[in-house]
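Worksheet for the structure shown next.
Every protein chain except one is present and positioned as in the full complex.
Up next is chain A:
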Amino acid sequence: MQLTPDDTILLTFFGIGLNATIVNTWIIMALLTGVSALITRNLRPDVPPNRWRTALEVMVGGIVGQISEVTQRRDPRILYFVGTLFLFIVTANLLTVVPGFDTPTASLSTTAALAISVLVAVPVFGIGSRGLGGYLKTYVQPSVVMLPFNVISEVSRGISLAIRLYGNIMSGAVIAAILLSIAPFFFPVLMDMLGLLTGVIQAYIFAILATVYIATATAAPDAHQDKKDMS
């Protein structure tokens, strides 16, 4: 029994194997991009919105609203990053119900890649907001003694992001496979339904935690201190 789609090699180019994680990621990327391009291709002010466009507007508006609630400001760069995280993860998690589709989020490589992206994005947004000195100063607050603890905190929360998402999705897929072998008619359906709910929740948790980390890094010094005091 394979626990990760990384082990499933679908194609080989010039001696480099393309596993199911990468290929399925491309499928999800094509699906998201294609649907978005298809719906927004005739998006002009003089064309009345249809139901698909309205659905996209509701979805994007919901993401913007959640980000605005956390960051208390409207930054489109955070929307691009966090919104893409959420849409990719939720789409991948929902596709677990498709038979034979190995979702990429069940791969620790994928979740690690996403966690690394968040780990890199947080200082990038922080430096972009506060400048390099202002961001690095946050690691020695409230005193220099806290520097190693702050660094460990940054790394550990990235690891926790990766492990949490991978564990939830991989465990759901493994449990579904086990139940499919034991009681193939009833329990897998229930587990898939539960997996859909869990997948959406995990996507929300991953995205909202990334938003919180970015908001903490980009907040004003006073607000940053207040958030640390509250935590």
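Brief remarks follow.
FYI, a contact is a pair of C-beta atoms (placed from the backbone, for glycine too) under 8 Å apart; a residue touches a chain by one contact, two chains touch by 3 or more; residues count from 1.
Operating definition for what follows: contacts and distances are computed from a predicted model.
One chain of the assembly is not displayed; among "Phosphate-specific transport system accessory protein PhoU", "Ribonuclease inhibitor", "ATP synthase subunit b" or "Dipeptide ABC transporter ATP-binding protein", its UniProt protein name is "ATP synthase subunit b".
Residue A:107 is the one among A:107, A:138 or A:168 that touches the chain not shown. Per the touch definition above, the residue from A:43, A:132, A:147 or A:183 contacting the chain not shown is A:43. Considering the full assembly, A:76 is the residue among A:76, A:131 or A:148 that touches the omitted chain. Within the complete assembly, residues 3-4, 6, 16, 19, 21-22, 25-26, 29, 32-33, 36-37, 40, 43, 45, 49, 53, 56-57, 60-61, 76, 79-81, 83-85, 87-88, 104, 107-110, 112-114, 116-117 of chain A touch the chain that is not shown.
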